[in-house]
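Note that this complex is displayed minus one protein chain, with the remaining chains in position.
Take a look at subunit A:
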Amino acid sequence: MTLAKRIIPCLDVTAGRVVKGINFLELRDAGDPVEIAQRYDDQGADEITFLDITATSDARDLILHIIEAVASKVFIPLTVGGGVRVVEDVRRLLNAGADKVSINSSAISNPQLVFDAAHKYGSQCIVVAIDAKRTGDNKWEVFTHGGRKPTGLDVIEWARKMAEFGAGELLLTSMDRDGTRSGFDLALTAAVSDAVNIPVVASGGVGGLQDLVDGIRIGKADAVLAASIFHYGHHTIAEAKQFMAAQQIPMRLS
């Protein structure tokens, strides 16, 4: 009897639809968010993360309707990230039915946002997303804007600071691995997981099922997030869970 490790499929959402890119270039419509979320729920997903990749504020409000629609049909935890700038954004997403809100760039420009949101709504619903890029041996720097903009912040120090500020979870993405299908940056994941006392979700680079196992076992992650291996139908979440359970990783099998 032990806490299960989690598998979290991630959906990119813009203008009310789930989209998927091919090598992050060409965005294609992948379908209705409610249908896709229900499919993942049926397959045994432990949570679902929605990433709002919308650039305009007009389209941004659509994510609220999507979360409302999904939350009325899918009864597992929902995390929403992308474009969260002020505490009011957190409130609106939670009211729409999100269980956790992920804060990325705004945490860097305004760390107080994480503190205020965690103290107002509880650490359990505040996730800080960290985009990390390797800069040397066991050294990583926090980047923003999809890995284009360096911040000068050391990832380990930043992770510790965000945990102190009240983050309840860290979503850690390796920008070096993201989209490469070559597996998580395991050294990065383990270094962050060892540095903080809050759960760490590993993200970026999953190409196959063994990568998920390695993320938990070697990377010491509490949960693994993946997009393309599930979206493109390479594997179902149920298959991934069976594969991981067969290697003695505690999983919730339905």
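Before moving on, here are some points about what is shown:
The criterion applied here is as follows: contacts are C-beta pairs under 8 Å (C-beta built on N, C-alpha and C of every residue); 3 or more make two chains touch, one makes a residue touch a chain; residues count from 1.
Going forward, contacts and distances are computed from a predicted model.
Between the listed names "Polar amino acid transport system ATP-binding protein", "Imidazole glycerol phosphate synthase subunit HisH", "Ferredoxin family protein" or "Formate dehydrogenase subunit gamma", the UniProt record for the complex's undisplayed chain reads "Imidazole glycerol phosphate synthase subunit HisH". Only one of the listed residues, A:66, A:94 or A:128, touches the absent chain: A:94. Within the full complex, the residue among A:71, A:87, A:187 or A:238 touching the omitted chain is A:71.
Even with one chain removed from view, subunit A keeps its contact list with that chain: residues 1-6, 41, 46, 71-72, 75-77, 94-99, 119-125, 168-169, 193-194, 197-200, 216-217, 220, 222-223, 248-250, 252, 254.
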